[in-house]
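Have a look at the structure below before the remarks.
Only a single protein chain was left out; the remaining protein chains are all shown in position.
Chain nomenclature is as follows: A and B, assigned in order of appearance, with residue numbering initiated at 1 for each chain independently.
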Amino acid sequence: MLSKYIFYFLSSVAIYAALMVLISKKPIHSVLYLTLAFFAIAGHYILLNAQFLAVVHIIVYAGAIMVLFLFTVMLLNLNIEGEFPKKNIIKFAAVIVGGLILITLIGTFRTYDLEIIKNPTLNQIGLVKNLGKVLFKEYLLPFELCSILFLAAMVGAVMLGKKDIQ
Amino acid sequence: MNAIIALSALAILTMFFGVIQKKSVLLPLILSGLIIVFFLNVIEWGTFKHYYNEMFIADNFNIAFTAALILTTFLVFIFSALYYRTVKRPLEDIYALMLFSLIGGITMASFGNITMLFIGIETLSISFYILAGSKKFDVASNEAALKYFLTGTFATGFLLFGMALIYGVSGSFNLQAINSYIIANKESIPTLFYAGMILVFVGMAFKIAAVPFHFWAPDVYTGSPTLITAFMSTIGKVASIAAFYRLISITFLNVHDFSVDILMLFAIATIIVGNLSAMTQDNMKRMLAYSGISNSGYLLFAIIAMGPKSAGTLLYFSISYAIATITAFAVIMLVREERGTFSLQDYKGLAKQNPVEAFAMAVAMMSLAGIPPLAGFMAKYNIFSVAMNGGYVWLVIVGVIGSMISVFYYFKPIIYMYFHRADAHKKIETTKAYKIHILLVSILLIILGFLPGLVIGLL
Partner (left out) sequence: MIEYIWLVPLLPLIGFLLIAFNFKRFQGSVSGIIASSAIFVSFIISLIVFIEIYSSKQTATVQLFHWIKFNKIDISFSFLIDQLSTLMLMIITGVGFLIHVYSIGYMKGDSGFNRFFSYMNLFVFFMLLLVLGSNYLIMFIGWEGVGLCSYLLIGFWFKKHENNNAAKKAFIMNRIGDLGFLLGIFMLYYYFGTLNFNGIFFQAHMFTIGNPTITIITLLLFVGAIGKSAQIPLFTWLPDAMAGPTPVSALIHAATMVTAGIYMIARSNVLFVLSPITLLIIAIVGITTALLAGGIAIFQTDIKKVLAYSTVSQLGFMFLALGVGAFTGAMFHLTTHAFFKALLFLAAGSVIHALNGEQDIRKMGGLKNKIPITFFTFLIGTIAISGIPPFSGFFSKDMILIGAFEANSIFWIIAVIVSLMTTFYMFRLLYIVFWKRSNKEDLHAHESPKNMTIPLMILAVLSVLAGAFGIPLVFGGNDIIGNFLSPIFTESTNIIKINAHEISHNTELLLMFIPVIFVFVVVYLAYYVYVKQKKLPEADNQKRPFFSNIFFKKLYFDEIYNALFVKPALWLSDFLHNIIELKVIDRMVNQAGNLVVWTGKTIRYIQTGNVGFYLFAMVISIILILIFKLFI
């Protein structure tokens, strides 16, 4: 019962924070709201008994990426209000389009009765031990391939970042 | 499987030799490495294996498309010497990224699990995003990279969402398992599943640059360094179409009735928009970008019809398209290096001054336009007949009209090269090796035109 309340609370926090990311005029506020949203989602993970994911989520997104964002915003001094003026018509169109996709997706979800899967192993999947087992057994190949993906990204970052001696 | 492992090792080796500044070793290493990888790949022919819980499936389809991808990469690397001849530094990062994207492409051609598809697409795309911006001091290149990245991640978001929905409904990422789910619940598949399917299709359509998800392609292809454009427009397309085919043929074949009209919409819109837009271009690179878009439309025919010959025809079409495109880009690179722009005007009288290059260009253009007996003709003919056998007459009519229009723009460079007098341009000096390469590639295109049965019969 308690978890239900916590779920609704976390959900409203997440939605509020996400909206504020869009609405805030100052970039730094957006970033901070985004961090809040991530925390709320991490809360959801804990509710789902996935503590490891929650921790990783906080470390990676809130910790690493958000800090990077904040530094970028601060170091480049981008925290200027109203830097990105949009025409009203574009705003209007964007709202309409976003609304439409929301309605469409809700429409599709509505017709589907989600079966509540009561699988004890799945309930425990978020734990480090189980996750590790799945990753290194069933999903070993995608897991390893991810290293290539990251290597590519890393090489790219180095390439774009370093000074070129032409 | 061995191909991927060897390729990873090759990429790392490439970077190592780059770090110790052995520039001269790099290209020979990569080329010979690619040949080895090719053979490692081909020896698995006929052995139907799957690795790691059906994550990776090594069937003949995978091996054939992997071979096509390696061949294409090989050709691109051959011409990279020309493109980067003024660059002093080893360029190991660019080469390694190209190899990484090849790995992504191979993964896309052989996945047995949707997660693998996603990782393959991401490996390919992320490498492409960076490669598109690899000309760091060129604004166009930067713009291309950013545009590609923004639109690409956007599309990836939809793709991932679609995958999640499919997983949510079917309870599995495994292609066969999803298929069994479909068969078991044929009558009661929820809308959610279809929504997931549509979103996955949207993501795939974005990758092959099918209208209306093609917007990134002309800008990115035009802005990127020419060699990378050649690479992206061939590897990206071939790998994506292979993935698309695999996805539908293994998983969604039993709900194909549902997807056919979406795919038909993609195909028809792609052919019309691609060809019409290409027609008014004076910029060769941009024209080829649109030509790539319109060719996606033809490729979709095989997926729509899903006949017994679809896979083989897809392979043949992909190879002939890739080779012709690379040939064309190899000449475009050369002309651009010498004359500064991509304008059609630069091709005036090329036939007199550089007969070999002009010949190769003409062969490539005619093949793309579908002039018999070149490979492009046989490819189009076969793909039309696949569609015809599937009963998609209207599709074929649109395709034929599209190719009629395409003759108009593909012949423009030929007319400029052969029937216009050169005004102020001098002969372009090229190395003998380049001449031989480009001649061999264009002859390959001619020979391929006589062997459609052989290639199509493979699958």
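We take it that a residue touches a chain if its C-beta (ideal position, glycine included) is under 8 Å from a C-beta of that chain, and two chains touch if they have at least 3 such contacts.
Because the structure is predicted, anything quoted here is derived from the model rather than measured.
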Absent-chain contact - pick from B:5, B:150 or B:454: B:150
Which of A:64, A:100 or A:158 contacts the chain that the document leaves out: A:100
Touch with the omitted chain, as defined above, among B:8, B:156 or B:277: B:277
Touch list for subunit B against the chain that is not drawn: 146-147, 150-151, 154-155, 158, 191, 194-195, 198-199, 202, 206, 212-213, 215-216, 218-219, 258, 261-262, 265, 273, 276-280, 405
Touching residues (missing chain, whole complex) on subunit A: 90, 93-94, 97, 100-101, 104-105, 107-108
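As a working rule, only the chains that are shown with their structure count from here on.
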Whole-Å gap between the CA centroids of subunit A and subunit B: 32
Of subunit A, residues touching subunit B in the complex: 105, 107-109, 111-112, 117, 137-142, 145-146, 148-149, 151-153, 155-156, 158-160, 164-166
Subunit B to subunit A touching residues, read off their complex: 4, 8, 11, 15, 51-53, 55-56, 87-89, 93-94, 96-97, 100-101, 103-104, 107, 113, 115-116, 119-120, 122-123, 126-127, 129-130, 133-134, 136-137, 169, 171, 190-192, 194-195
